[in-house]
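Taking it in order: structure first as structure tokens, then the write-up.
Yeah, one chain of the complex is gone here, protein chain that is, but the others are all in their spots.
As written, the chains take the letters A and B, and residue 1 is the first residue of each chain.
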Amino acid sequence: MTEMRSADHVPRFPLGILLFVMAIALVGPWIVPFDPQDGNLVDQFIPPIWMKGGSMLHICGTDHMGRDVLSRLIAGARISMIVGFTAVIFSGCVGTLVAITAGYLGGAVDAILMRLTDAMMSMPYLLIGVALAGILGPGIFNLVVVLAVMGWASYARIIRAEVLKVKTLDYVVIARITDCSLARILWRHIFPNILNTLIVLATLHFGTSIILASSLSFLGMGVSPPTPEWGLMVAEGREHISSAWWLSTLPGICILLTCLSANLLGDWLRRRMDPKQRQRA
Amino acid sequence: MIRYIFRRLGQMLITLILISAAVFMLVRLTGNPEDLLLSPLASEAERLVFRTVWGLDQPIHMQYWKYITGIFHGDFGTSIYWGEPTISIFFERFPATLELATFAITLSTTIGIAIGVLSATHPGGKIDHFGRIFALAGQSLPTFWVGIMLVLLFSVTLGVLPTSGTGGVAHLILPGLTLGWYSMAAFTRLARSSMLDVLDSEYIKMCRVKGLPEHLVVWKHAAKNASLPVLTLFGLQFVHFLSGSLVTETIFAWPGIGRLAVWAVYNRDYPVVQTIVLLMTTAYLVVNLLIDVIYALIDPRIRYD
Partner (left out) sequence: MTSDSHNSLHRTPVLDVQDLRTYFHTRSGLVKAVDGVSFSVARGETLGIVGESGSGKSITALSIMRLLPQPAGRIAGGRVILAGEDLLTKSEAEMRSIRGSRVSMILQDPMTSLDPLFTIGDQVAEPIRAHGRASGKGILDRAIEMLRLVKIPSPEARMNSYPHEISGGMRQRIVSAMAIACEPQLLIADEPTTSLDVTIQAQLISLLKELQERLGLAMIIITHDFSVVSRICHRVAVMYAGRIVESTDVQTLFRNPQHPYTVALLKSLPQLGADIQRLQTIGGQPPDLRNLPNGCSFAPRCTHATERCHQQYPAEVMVAEGHVVSCHMLETSSAIK
């Protein structure tokens, strides 16, 4: 006997945070109080406003090069959003394409593509990411490529399972029998059914991408200094952890909030999309 | 079953060959080690010697063939930087990573599963609330930040734990926590949802209908059924720890494979990178196979013939 379902409202808080970060990313360049790249060594290590020695001028303090932390956080939002979205779009497209091809066509095509996907998934992903990043070199575009390469396989696996399920649905079988064109079947029947899963995966992957991007940057394999990327900021702040703790802490909080919101939203979407799913976490 | 294992081993071989080829090619795509290791003033003759010694002058498929045949003789290549066999460099560092990985996985499974199960058996209680928040927060935090924050808290502010290096248990704690954090959250989440799913099933209801004592219901029936997905996660996480502790080892200057990998990529020491990827992938595949075998031992419905 299933539990009675209680209402599962849209998670306003996470959605709000994500929209806020996206808004910041959009208008970033126009609202930054200071140039994120510009610093004056005289102003280095000013603490945030709520600490002794802080000032209204630099609400989140300044870093070791005298740059305003708040401005860098805002600029970092833009980078994270761009990286997150493009990585998700790229891996999503590649993964879905592979999944639909493999799942729908079946047979040898399926076997080959799945072996490829399995191989991809059995490689230690961060290691591959680092190796790939090392090869391609630093930069936002390269970072996105690395993330896309790292991410498409899990889309492929899961969506292929969905395609296989959808393939056996009555109306799809009928469409195939009545000789509907392949494109029509894929677009009108298969795709809408996997869309739900795709959206959930994309939302969750968005959060993961941000963390991965910042991890790679932290290791020196993502964007390079002086780009104000959150992960890179944490890395740069590490040396000064005992004297200027806010340099590493604040960007980390940004990453945390963004990723947490994406995860919460993704979870809620997953619950909404699955009619059989009872209320859990 | 035996036939299945052999079949899987065969598939593993194919996968490994594919992967080794892919990595081999990719690693050579850009960046020449000679630019990094030879001084810019090196003469053309010296460069030629360098290339010949390292076989870099050969066509790429020849290099690959040499590499593959070498492996079957136990020769995984030689580190360009150190001049020693990559395999021994690897195994020099591996024990440290293994130590850290074992510690982290023990920590994350025990705590994670405990919280997860308690969360499921006492829904709505304090542990449940804590567990859910913990699981969520844990999976949204980047490992490197957790590490740095832990260092900030325990080493810088409180001064109770060391910031880096190996040594006794004290040295294991922070890196272990950092590495295991995400995993702990994942285990909590999975144990909880797996347990909830199982506790809601008809056969558990049947156990209660039969009037079985609660400890049998939970620890005999529910636990065994809920353990299957957790087992899979265990395999995945352990291998991840073995190969993916790049960030943790970097932060804590832990002398393991992760640090070696980052270093090798920076310095374009191809053979080392190749060896690490190959061996780590092998580890992943082997662990996967083990997990599948254990699965079949637990679940009588799974028969591979």
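In the analysis below, a residue touches a chain if its C-beta (ideal position, glycine included) is under 8 Å from a C-beta of that chain, and two chains touch if they have at least 3 such contacts.
Predicted model, so just to flag it, every value in this text is computed and none were measured.
Asks: Given that one chain is not shown, which residue among B:93, B:171, B:189 or B:221 touches it?
Replies: Going through B:93, B:171, B:189 or B:221 one by one, B:221 is the residue touching the chain not shown.
Asks: Residue by residue, what part of chain B touches the chain that was omitted?
Replies: 123-124, 201-203, 205-214, 216, 221, 224-225, 298-301
The rule is simple: only the chains that are shown with their structure count from here on.
Asks: Residue numbers of chain B touching chain A in their complex, please.
Replies: Residue list for chain B touching chain A: 11, 14-15, 18-19, 22-23, 26-27, 29-31, 132, 135-137, 139-145, 148-149, 151-152, 156, 189, 192-193, 196, 200, 239-240, 243-244, 246-247, 250-251, 261-262, 265-266, 268, 273, 276-277, 280-281, 284-285, 288.
Asks: Give the list of chain A residues in touch with chain B in this complex.
Replies: Listed in rising order, the residues of chain A that touch chain B are 2-3, 115-116, 118-119, 122-128, 130-137, 207, 211, 214-215, 218-221, 231, 234-235, 237-238, 241-242, 245, 248-249, 252, 255-256, 259-260, 262-264, 278, 280-281.
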